[in-house]
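Each remark here refers to the structure printed beneath this line.
One chain of protein is taken out of this complex; the other chains stay put.
Order of writing sets the labels: A, B and C. Residues in every chain begin at 1.
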Amino acid sequence: MDRSLFFADLLNTIADRGRMMLNLVRGDEPVSADSLARLCTRLLSSQGEASGVAYAREILERWRTLDADGRLAFLHVLRDRFGTDHGRLADAVDAYRDAPDDHTALALHDAAEPARQELLRRLNLAPGGIETLVRMREDLLARLTTSPDLAIVDADFTHLLSSWFNRGFLVLRRIDWSTPANILEKIIRYEAVHAIHTWDDLRRRIEPDDRLCYAFFHPQLGDEPLIFVEVALTRAMPLTIAELLADERPPVQPRQATTAVFYSISNCQEGLRGISFGNFLIKQVVEDLRRDLPGLTDFVTLSPVPGFARWLAEQASPSAAEAQNLIANEGWHADAAQRDRAGEVLLALAAQYFLEARTTSGKVIDSVARFHLGNGARLERINLFGDLSPRALRQAHGLMVNYRYKLDDIEKNHELFAAKNDVAAAPTVRRLLPKAAVRPAAPQLLPPGRSAQP
Amino acid sequence: MDRSLFFADLLNTIADRGRMMLNLVRGDEPVSADSLARLCTRLLSSQGEASGVAYAREILERWRTLDADGRLAFLHVLRDRFGTDHGRLADAVDAYRDAPDDHTALALHDAAEPARQELLRRLNLAPGGIETLVRMREDLLARLTTSPDLAIVDADFTHLLSSWFNRGFLVLRRIDWSTPANILEKIIRYEAVHAIHTWDDLRRRIEPDDRLCYAFFHPQLGDEPLIFVEVALTRAMPLTIAELLADERPPVQPRQATTAVFYSISNCQEGLRGISFGNFLIKQVVEDLRRDLPGLTDFVTLSPVPGFARWLAEQASPSAAEAQNLIANEGWHADAAQRDRAGEVLLALAAQYFLEARTTSGKVIDSVARFHLGNGARLERINLFGDLSPRALRQAHGLMVNYRYKLDDIEKNHELFAAKNDVAAAPTVRRLLPKAAVRPAAPQLLPPGRSAQP
Amino acid sequence: MDRSLFFADLLNTIADRGRMMLNLVRGDEPVSADSLARLCTRLLSSQGEASGVAYAREILERWRTLDADGRLAFLHVLRDRFGTDHGRLADAVDAYRDAPDDHTALALHDAAEPARQELLRRLNLAPGGIETLVRMREDLLARLTTSPDLAIVDADFTHLLSSWFNRGFLVLRRIDWSTPANILEKIIRYEAVHAIHTWDDLRRRIEPDDRLCYAFFHPQLGDEPLIFVEVALTRAMPLTIAELLADERPPVQPRQATTAVFYSISNCQEGLRGISFGNFLIKQVVEDLRRDLPGLTDFVTLSPVPGFARWLAEQASPSAAEAQNLIANEGWHADAAQRDRAGEVLLALAAQYFLEARTTSGKVIDSVARFHLGNGARLERINLFGDLSPRALRQAHGLMVNYRYKLDDIEKNHELFAAKNDVAAAPTVRRLLPKAAVRPAAPQLLPPGRSAQP
Partner (left out) sequence: MDRSLFFADLLNTIADRGRMMLNLVRGDEPVSADSLARLCTRLLSSQGEASGVAYAREILERWRTLDADGRLAFLHVLRDRFGTDHGRLADAVDAYRDAPDDHTALALHDAAEPARQELLRRLNLAPGGIETLVRMREDLLARLTTSPDLAIVDADFTHLLSSWFNRGFLVLRRIDWSTPANILEKIIRYEAVHAIHTWDDLRRRIEPDDRLCYAFFHPQLGDEPLIFVEVALTRAMPLTIAELLADERPPVQPRQATTAVFYSISNCQEGLRGISFGNFLIKQVVEDLRRDLPGLTDFVTLSPVPGFARWLAEQASPSAAEAQNLIANEGWHADAAQRDRAGEVLLALAAQYFLEARTTSGKVIDSVARFHLGNGARLERINLFGDLSPRALRQAHGLMVNYRYKLDDIEKNHELFAAKNDVAAAPTVRRLLPKAAVRPAAPQLLPPGRSAQP
């Protein structure tokens, strides 16, 4: 028997024993947020291991049967009944003020901790607990927009999940055509960038020698991938997604490839949003590839530009108006003349979008750009007509970009971006900026505030 | 290449890159607690991944070169310079008092956290970080008696190690004669109860079909066991350790064994003292054995009584005096008459020691008893002359005891012991108490304070 | 790197070295059976390891480029130029007749061995050699009908493949939804009894807890299955294939199943036809299931009857004529009255087909029956309308049968069948025989020759 199964089994046995003892026969009371709240209280006060695991399992099993209203009610329970014990905290505050030292501070730290954190820790001990907690956070995140008051509950989830998904526990595995089918079907399901429609589709992404895929796994989530990246080995930085995904294409011998193209990165667990692994995944894969294929010299992405069209629509500048005009009819990109003129204008606008436009809080607008630039990559090239799929035309008027990961610059790029939102970009990209807008080449010299676009 | 090696390698590569960038050439300044403190400060303020890992690795490598004084100085650095930021905390206290709600409480919680915790988290990201942190805590624990002021530093180590050694991550492995030699040599080294002197000695403990050994491992500590238990399969609850460890003994067919005897439990990592796994290890092994060998009905220990002789020496009662008298000469246990008389007296005193004697804080005196009773076991039998080795004679006048793990009672026993220090004991043990001292059978009915012994 | 890959790599390196040395630059002569013959001669006379492996690889690679005519020509080369050395054999015969003892007999044995055997042994040392030899035999088998003179070549293939596929080397593996996709696609491709059309189809056969699949593999063929069996866990011996393959059906808890149904057995390697593994596969799976699921008491098949319709068409008896009449129109099985009457007649004829009809050489007619009865199974039940697919209607007028594997009877059944073609059958099957034809129940009491049917 597989060890992890054994373990789950053991926990179940322990929990079963606990349940009998506790008369926790399911069905004896209707499942409601209220009844769960009572069980949570009992879980927090239980001493024994068996009873603890039994309560935890019971709570999670009942939670899984709740409907949407029940789940929202339960989140409110978490928010309202398992926050900080203010009486105890007030005492700790007094004690600290009386004698402010590291001991009273630590006591204060403990007293200020919401009961939720201990509750979540104990729920995590149930068999399969972590998976249900990830689902619970998925539910929570989906409600944050409409219930921003749940953010405080999410803070505790985030804190604990970050610790449990500590990258030291992540396991990198190559995904290929000899990977178990139950994992492959998840790759099909979770691919978020360029959809995989059939098993044959999948096969074209992972079986040829010049197509690779890597995923992170976590021991407690078993066969469930956390994030994966698809890589193409090529002999040049690609301009379009079509050339990478073509059914028929000349294969590249891995030993003769010069370029590794990360053309799709998908997070698999909505409930782990914000617990970032992508950064580390790319770097690890780069190191892995460098060792196995010393001929690789370029590590680049072929990435979508999901925010460009929306941003462009909001611009009032003459060139933006011209662009909108040029691409107004649906078939603009199929007409050579229109295409050439539109291309020129779009490139200049895209350069502005990446290099100058900023959100009101001073950030780069494009979420994918934020991810790669934040990892220390450089914006290497803007590709017109990189993706002519309906979605890409809608989101980016067909633009794609390449980001380049150059190991020696990653740290420097990362730090400048983190500190000052300085965008590392190739000179050729920089030169696309409209003449009047040309700025000093070294982005770190930009006057403060410059990047805040109207 | 092994994945974990790969991972370590990658971290090293990242750290190397970081080091070059940071001009962290070792040897450019003498290693001192002060220089480490400066690096720790830089680590806490670093943003980049590579620089962070580089600092962390540098700190841990330098720490390993420190001598005893340097290490003590470094612990003082941790205590004094990386505690709570009291300025920030005071502000958070004020904010909380102005508007005491869950948000300000959470902010308070954050502000009260000692900087040490984040520091330790970041050190943990260095290659091999967790192992060095375990060593660091080992150093810390060794100094706690003479430097009780370091307890506040230990609080942070304990908090984080408990989370990183969360039992969900522990892996149980059978240890036998086909186990890798590098692990076996650690079993030899760490055996703390009944020393293993040679490889042949070891072999007698793990190779025969009626001798088993199980250990817990942690993914980030690799081949380093955390704790292990040695088990003998027998057809009766054993009276003496000699019958278990005899070079020549009639083997028992596992399928015909009725009894699993846990005769040695050793913690391997001094730096993880107090992060308890033993409880869970025994229960998991019991479940494992029950499934594989359904003929097993009894799960017992054969355990030392490390505190008995010291306790007896402190007793002023007539029977204690008589006992001391009877065992005054070294060879008392070799003389039949002396032995019979001493045995009777010792048994009664041992029953008192377990059932009635308590520390000033009301706890059971014997540390091994506290462990097993705390796990929910029952004191089953007291064995005179269970171990006649010099150490056992010195510590326990040769006594050993059996604790019994009965799965259906574990939880109840545990809760009564945890709540009231009620000792579950077999009636035969209870009857050993001197007549005058006989108490109501149900220990939970003892009047409060009763257990506090003179 | 995987060890088997490593090994293949090494062989390639050795072969590459040999090729350079031998000026074996492919393309320097047109590939023909003749040029292959020359290489084979050189291979047989080569001494060095590298040159041997180089020749072997070259021969196999060139063989793979041959067209059908070339391959036939090569088989003729094997037949004509690599047979026995009759000059040498004549000498050995003379020596034996001069002094007939075990030494001269052994020399005779060696001299009589066709050169082909050593040639095939040496070809087997090329990287991937065994796989190509299996393909070569597939080609050979396909020509045996039209070129029966190649049978002598096949004798050598059979002899060596039997030794290389010695069942001691076979590895049994469970096939399920966590099996690598590259193996699963072969299961889809090789399923010969009840076709698997899509991945979802496959999934219904291997993912549910009450659907199992096992395959034999051979270390030198890697991921290529040799044979596999599909098993359904049920609570009764099934009557129809439809109930087993239904998209929607009530699942059975494995622990509550009483019956394991082997409903599909497929050989995967045409080139290994006649090298029997099926016998052993079923017995091994039975043992495996018995251990894991002690609740299983019945091990049966649900099997096609591929020869029934053809046999029936050849019968001139009145009941055969009646049957043909009753089932003449295509929809006969959809009409209740027709169906009842036809069923009765068909059952009696089927009983005759199994129990009495024999080939001219005295064998049971049905190939599937020969397989299971030869393994020691018993004919348990004949199921009308067991499979109403076009193929099953065409081959067996919809009949299916159950064979039962009862471990205690297997050996006895097998020996009686092997020795006397005695068919073990349940009394209920035996009672289906037309009254006039009723024979003593115990098949072993049949008078000799009785079983040879007209």
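Here is the rule we go by: contacts are C-beta pairs under 8 Å (C-beta built on N, C-alpha and C of every residue); 3 or more make two chains touch, one makes a residue touch a chain.
Keep in mind that this is a model prediction, so the values were computed, not measured.
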Displayed chains contacted by the hidden chain, counting the whole assembly: B, C
Option from C:Arg38, C:Arg97, C:Arg189 or C:Arg255 whose C-beta touches the chain left out: C:Arg97
Hidden partner chain, touching residue among C:Ala68, C:Leu106, C:Leu144 or C:Ala246: C:Leu106
Contact with the hidden chain (one of C:Pro219, C:Pro251 or C:Gly362): C:Pro219
Footprint left on chain B by the chain that the document does not show: 177-184, 199, 203, 223
Interface with the undisplayed chain - residues on chain C: 3, 6-7, 9-10, 13-14, 17-18, 21, 47-51, 79, 83-84, 86, 89-90, 93, 96-97, 100, 102-103, 105-106, 108-109, 112-114, 124-125, 130, 152, 155, 163-164, 166-169, 171-172, 219-220, 279-280, 283-284, 287-288, 376, 407-408, 410-412, 414-415, 418-419
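The rule we apply is simple: only the chains that are shown with their structure count from here on.
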Distance from the mean Cα position of chain C to that of chain A, given in whole angstrom: 51
Distance from the mean Cα position of chain C to that of chain B, given in whole angstrom: 59
Centre-to-centre distance between chain B and chain A (centres being mean Cα positions), rounded to whole Å: 39
